[in-house]
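With one protein chain held back, the other chains of the complex are shown just where they sit.
Let's turn to chain A:
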Amino acid sequence: MIPAKFDYVRPSTVEEAVSALQQGGDDAKILAGGQSLLPVLRLRLAAPSVVIDLGGIAELRQISEDGDRIAIGAMAPHHDVMRDDLVKQHVTLLSQATATVADPQVRHRGTLGGALAHADPAGDLGAVALALDAEFVIAGSSGTRTVPATEFFVDYFTTAIGEGEILTQVRFPKYTGWSTHYEKFNRTAQAWSMVAVAAALRVEGGSVAEARIGLTNMGTTPIRATGVEQALVGQPATADSVRAAAEHATEGTAAPSDADAAADYREHLAKVLTGRAVLAAAG
């Protein structure tokens, strides 16, 4: 199918993009990599009056080291993020999770910022951003503001990005030397996560010193499994202690029931996959 008609602008700076967005009003839509937006336009589930393509803003694709953080431009494609040496070294979990997103073609076009701003609860990168305390840099007409991951994900497909604002950068603290794994469960190739678990551990002398666990698709937003984290800390990373800790994985979750899985099956998966993710991370 063919999208409904729209006007198209391709600004070359963030300021121009913000200005175009404000002129476009309610009907304007930001185009990042287009791998969610174009299918939606083709199916005519959305019909914006103007599409603002961020593809012409080179600075938004950059990945750089900024003190104790790795700063990733919102338009960095998944393909770049998963292969970037800084990301691999300091934010390994993001690299691992990004490699599981969709398929190679989609990873060539789809972007980190686009995926996070879309905020699909089944998307893989929100749980990572939440578990790792990423910060979101959002530009508007009065400059930029920074929002922590704990406040960024508001609801189903809803984030803290306001009207007239654009996500420009995602900043991750460095987790150099942490042990990490992203455990994703889906039924077919290129499918969305039925449930997935992002795990990052700092292991000292055979025991877990710090743990960060994020859950994908166990609620309307990514969820931090704090009960599991608390149960892991101070324990040896053995199969028995990890499985016991993983029993806390459903605390504070509100798993959806849909055509892929019922809520109770997702709850079962969350526990099993948490155990697998933590054990795989601990090696």
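The criterion applied here is as follows: contacts are C-beta pairs under 8 Å (C-beta built on N, C-alpha and C of every residue); 3 or more make two chains touch, one makes a residue touch a chain; residues count from 1.
Basically, contacts and distances are computed from a predicted model.
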item	value
Name of the absent chain as recorded in UniProt (options "Glutamyl-tRNA(Gln) amidotransferase subunit A", "Carbon-monoxide dehydrogenase small subunit", "3-oxoacid CoA-transferase subunit B" or "SusC/RagA family TonB-linked outer membrane protein")	"Carbon-monoxide dehydrogenase small subunit"
Option from A:20, A:87 or A:102 whose C-beta touches the chain left out	A:102
Option from A:3, A:140 or A:256 whose C-beta touches the chain left out	A:3
Interface residues of chain A (partner: the chain not displayed)	1-8, 10, 31, 34-35, 38-39, 41-43, 51, 53, 55, 79, 83, 102-106, 108-109, 189-190
